[in-house]
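Right, one structure below, let's go through it.
Complex shown without one protein chain; remaining protein chains in place.
Letters A, B and C mark the chains as written, and numbering starts fresh at 1 in each.
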Amino acid sequence: MNGSLFVNFPFIVVALLLALGFYTIGFKRNLIKVIIGVEILEGAVNMFIVALGYVKGGYAPIYTQAPQEAVGKMVLPTPQALTLTSIVIGVAVTALMLAFAVNIYRHYGTLDVTRVRRLRG
Amino acid sequence: MRKALGLFAFLAFVLFLFAATISLRPFGEPPHAEMDSYFIEHAQEEASANNVVTSVVFDYRGFDTLGEATVLFTAVSGVLMALRHYGGKEK
Amino acid sequence: MTTTIIKTTTRLLAPLILVFGSYIILHGHLTPGGGFQGGAVFASGLILLIVANVRDKVQKLFEKTPLTQLESLGALGFLGIGLLGLMSYTFLKNAIANSGFLFGGTTPQGINPGYLNTGGTLSYLNIFVGTKVLAGLTSIVLIFFLILRRERDEW
Partner (left out) sequence: MIEHLPALMVALPLFGAFIAPLFKKHYKGVSIWAIFITGISVVLSLLLMKEVVTNGIIMYVFGADKPTLVLPSGYAVPIRIMFEVDAMGAFMAISATLMSFVGAIYSYSHVKKDTGLEKYYALLMLLEAGILGMVLTGDLFNLFVFLEIAGIAGSALVGFRNYRGEASEAGIKYLMVSSVASLMVLFAVGIFYGQYGNLNLAYIAKNVSFNMVDMIALGLLFASFAMKCGAVPMHYWVPDAYTEVPAGINPPLLVATYASLYALFRVSFTLFANVVIDLARVGWIMSILGVLTMFIGVTMALIQKDVKRLMSYHAISQTGYMLLGVGVGLTVLHDPSKLAEFGRDAMAGGVFHIINHIIYKSLLLMTAGALFYVTGTRNLNEMGGLARKMPITTISFMVGAAAISGLPPFNGFASKFLIYETSYRLNPLLTVFAMVTSVLTLASFVKVFASAFLGPPLEKFENKREVPKPMIVAMLILAALCILFGLFPNVVLDKLVYPAVDALINFAQYHSWGGLA
C-alpha cells in the first residue's frame, strides 16, 4: 500500500475497464458485443502501460522545437512504443475476429453465441 | 449454476486486479528509469532522431516492430483467406 | 452512403488526407507519428474513397491497385533494412545513421528545429512500414466492403 487511491486514479480506471471487458466477454450473447469486450480489455491494458510512463510535469519526448524546460523532464518513451505495438496488434486481432463473425453469420444465420454451438462434447 | 460460477470467477478477478492496482507504485513517479533515460539521452546521437519514441520503436526495439508489422501482415492474410470466395463448395 | 454531399466532401477531403498521411510518414523521426500512424491516416483517405462510392466504381478503382504487392514490398523492405545491418553489425542495426547517405545526416544535440535528412534507417523503415500499413488496412476494409455489398444484393 504505497500509493493512495486518488494518486493511483488511472490504475483504478484500468481495473474498472478490465472488469467491464471481462463482464462483456462473459455475459453478452451477441458475438459483436463479445468482440467489443475484447477491445475494451485491449484498451484497458494499453492505458495501463501508457500510464506507467508518465512522469509528473513531464513533456513529450521529442526534441523538435521543444520548449526549453522540457530537457531533463521528458516522460518515459518505452511505454509509448509498447502501446503503439499493442494497438496495432489489437487492430489485427479485431479485423480477424470480425472476419470470422461474418463467416459465422453466413453459415449459422445468427450471431447469438448460445446458438453458435455445433462443436461440443 | 454456470452463471454463479462465472460471477464468482469474475468477482475474484476484480478483487485481484484492485489489489494489483492499489498496491502498485504511485502514478507519475517511476522508481527505475535507467533504460528510458538512456533512450532520452542517446537517441539523437545513436539513432539520429529527434523523436525519441520513434527511435525506440524502430531502433532500440526495432525487432518488436518487425513482429508488429508481421502481426498486421498475418491478420491481412487471415482476413483475405477467411473471406475468400467459395464457389461450388458445400455451405 | 453515396449522396451528393458525401461524394463532394470526399472529393475535396481525400487528397488532403493522403497528403497529410504522407507528411506524417516522412516526418516520423522529427514530429509525433511515424510509419504506423501515417499509414493509418493514408489508409483512412483511401477508405473514405471506398465507402463513399458504389460497389462497381470501387471495384474499378481498386482493380489495378497492387495492394498485395505493396504489402509484401513493405514487409520485405523492412526485412531488407534489417539484413543490411548484418554486413558488419547485427540485425536491425541503424547502419545508415551519421553515414552521410540519404537520410544519413547528423542530428544536433538538444533542442533543434529538426532536419529531414536525418534518422538513418529510421526514415527508411518509416516509409516501408507506412507502405505496408496503408496497403494492409485498405485491403482489409476493401474485402469487407466488397463481400458485404455483394451479399446484401444476394440476401
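Rule of thumb we're sticking to: a residue touches a chain if its C-beta (ideal position, glycine included) is under 8 Å from a C-beta of that chain, and two chains touch if they have at least 3 such contacts.
The shown structure was predicted, so the numbers you read here are calculated from the model rather than taken from an experiment.
Peer 1: Looking at the whole complex, which visible chains does the left-out chain touch?
Peer 2: Its contacts among the visible chains are A, B, C.
Peer 1: Which positions on chain C touch the chain that was left off?
Peer 2: These residues of chain C touch the chain that is not shown: 68-69, 71-72, 75-76, 79, 82-83, 85-86, 89-94.
Peer 1: In the full complex, which bits of chain A touch the chain not displayed? Write them out.
Peer 2: Its contact residues with the unshown chain are 18, 25, 31, 34, 38, 41-42, 45, 48-49, 52, 78-79, 82, 85-86, 89, 92-93, 96-97, 100-101, 103-104, 106-108, 116-119, 121.
Peer 1: Tell me where the left-out chain touches chain B, residue by residue.
Peer 2: 16, 19-20, 23-25, 30-36, 38-39, 59-64, 66-68, 70-71, 73-75, 77-78, 80-86, 89-91
Note that in this section only the chains that are shown with their structure count from here on.
Peer 1: Between chain A and chain B, tell me the centre distance in angstrom, where each centre is the average of that chain's C-alpha atoms.
Peer 2: It comes to 9 Å between the two C-alpha centres.
Peer 1: Round to the nearest whole Å and give the separation of the Cα centres of chain B and chain C.
Peer 2: Spacing between the chain centres: roughly 21 Å.
Peer 1: Measuring from the mean C-alpha position of chain A to the mean C-alpha position of chain C, what distance in angstrom results?
Peer 2: Taking the average C-alpha coordinate of chain A and of chain C, the gap between them is 23 Å.
Peer 1: For chain A, write out the residues touching at least two other chains, lowest number first.
Peer 2: Residue numbers touching two or more other chains: 62-64, 84, 88, 91, 95, 99, 102.
Peer 1: Listing for chain B: what residues touch at least two other chains?
Peer 2: 44, 50-51, 53, 55, 57, 65, 68, 72, 75-76, 79, 83
Peer 1: Enumerate the contact residues on chain B facing chain C in the complex.
Peer 2: It is residues 44-51, 53-55, 57-59, 62-63, 65-66, 68-70, 72-73, 75-76, 79-80, 83 of chain B that touch chain C.
Peer 1: Note which residues of chain C are touching chain B in the complex, please.
Peer 2: 28-32, 34-36, 71, 74-75, 78-79, 82, 91-92, 94, 97-98, 104-110, 112, 114, 118-122, 125-126, 129, 132-133, 136, 139-140, 143-144, 147
Peer 1: Spell out the residues on chain B that touch chain A in their complex, using ranges where they run on.
Peer 2: 3, 6, 10, 13-14, 17-18, 20-30, 33, 35-36, 39-40, 43-44, 50-53, 55-57, 61, 64-65, 67-68, 71-72, 74-76, 78-79, 82-83, 91
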